[in-house]
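First up is the structure itself, then whatever we jot down about it.
With one protein chain withheld, the remaining protein chains of the complex are depicted in position.
By written order: A and B. Residues from 1 in each chain.
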Amino acid sequence: MIVGEQKPLEEIWEMVKRHDRLTVFGCNTCVAVCHQGGNKEAGILASLLRMKASQEGVDIEIVDSGIERQCEHEFFESARDLLAKSEAVLSLACGIGVQFVATKYPVTPVYPALNTTFLGDVIAPGHFTEKCQACGDCVLGITGGVCPVSRCCKRLSNGPCGGSSNGKCEISKDIDCAWQLIVDRLEALGRLDDYEKLPPLKDWSKDRAGGPRSFKLEGF
Amino acid sequence: MEIRTNSRLEKILKSGQLAVTSECGPPRSSAPEGIIKKGHLIKDHVDVINVTDNQTSVTRLCSLAACVHLKLQGLDPVLQMVVRDRNRIALQSDILGAASFGINNILCLSGDHQSFGDNPQAQNVFDLDSMQLVQTVRRMCDEGKFLSGDEIKVPPKMFVGAAANPFADPFKIRVPRLAKKIAAGAEFIQTQCIYNIEKFELWMQGVRDRGLDEKVYILAGITPMRSVGMAKYLKKSVPGMDVPDELIKRMSGVEKDKQAAEGITIAVETIQRLKEVKGVSGFHVMAIEWEEKVPEIVERSGLYPRPKID
Partner (left out) sequence: MENQCHFLEGNTNAAKRVKRLQSLLVTVGIDPERLHFYNLSAAQGPRWAEICTEFTEKINKLGPSPIRLALQKKKEAKNHDE
């Protein structure tokens, strides 16, 4: 899922304070799992902004709402009227949802309440870690199911580098060395010999480097 | 043995003699005098001189330009090239540029992560990794082709090296990793600084068991310690550095003003012991910001005078 983190309140306030009527709009799927952008968080953020507004002596009418997903047309049905009459929208969705709202409402200002941080999993309650960078050319089949693109700080195709120490990355003791994990997995799978195979050079044209990506299902 | 390039290092290694290499870091300035001075300090005592490429991710005068300065002084530099800052277009382009100045040696590295340097906010590139850079240079030299497959009218001629750290984890792939670098095309290897000699010898045993010492020239990395403080720092703060407690004890058992001399002696003893290890083809003496001590280390280790090469 997509993980995001709420921006500092001060930064959000600076973006929205010029408006008279603001809709604080939650997205109740990915970013709700990390308790940053769901409809509940939209309610809390709206309260905080109301308190901020009254203290700053600024008159803003702040309404909170939300839908299940801000990245698909059909989910917007229930919020159609509200959004249509909003002067501005503070979206708690990831960057995708913020842009989707902006495209749907071409003359309504839309602001991001979150920094979209990564594609990750929930390894323990409240603990989210990056696992994929959507590079467009998955190598998990040859790396024992551990991604070197997202999890090695140097995204090495042939790691580990000389900085791997006690299973940790040289840049932080909080980061596992992805190549230690790959080697351990290959060994557990009885495939350590595969370690010495040189993979082809990575085709980054399938990554962000190749420009915005899209794909279309035939016959839809 | 066939000599592929004009590299002094290649000629000495292939003649069966122990090679001595060293390194110089370019200045954080546009003035070349510093690196030229360092080069002259050590030129009679080493065969080739590595020039580091923005080491520890701190911005410096570029490795290629510094190599050109040394080359113009009649020295034989080793262009260190990291894949952190350049994509495959820039890497290939710089290789051609280096070859155009008659730079005969290249050391292919991944490079320290930018978070250690002066621009931790920088984007990193890592289009290729160090192993793939080795493949790239060999392809350009041997096949006369760019990665795209296009022909290079006048291919570069370079003696291609890579680094190896026998002390990093996981230890079990440290020999396979060397095999992989050799398969990629590495002709010489410069190792991480060796303090834990036993562990290094264990690694070399594994290297010989697979006959890898017959396929690549291994230059053992030597860095003299200036003080017990440096020994402790290396042990504690530099990942992939293995400094045994006995060495720290030995350094701290010496008066402060004699610790530097003790560090030099340890370096000399290490070289003397490693000379006896089969498969060690030479030494890479990295006296970090202490280049003036290189001649003494080389002389006391019995590696002076250096062979004359035409």
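We take it that contacts are C-beta pairs under 8 Å (C-beta built on N, C-alpha and C of every residue); 3 or more make two chains touch, one makes a residue touch a chain.
Everything numeric in this text was worked out from a predicted model, so none of it was measured.
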| item | value |
| --- | --- |
| Chains in view that touch the one left out, judged over the entire complex | A |
| Hidden partner chain, touching residue among A:1, A:44, A:63 or A:96 | A:44 |
| Residue of A:54, A:78 or A:172 touching the missing chain in the full complex | A:54 |
| Absent-chain interface as seen on chain A, which is shown | 8-10, 44, 48, 51-52, 54-57 |
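Throughout what follows, only the chains that are shown with their structure count from here on.
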| item | value |
| --- | --- |
| Residues on chain B engaged by chain A in the complex (per definition of touch) | 84, 88, 110-113, 115-116, 124, 126-132, 135, 147, 163-165, 168-170, 172-173, 176-177, 179-180, 183-184, 192, 239-240 |
| Touch list for chain A against partner chain B, complex | 153-168, 170-171, 177, 180, 183-184, 187, 192, 195-196, 198, 201-202, 204 |
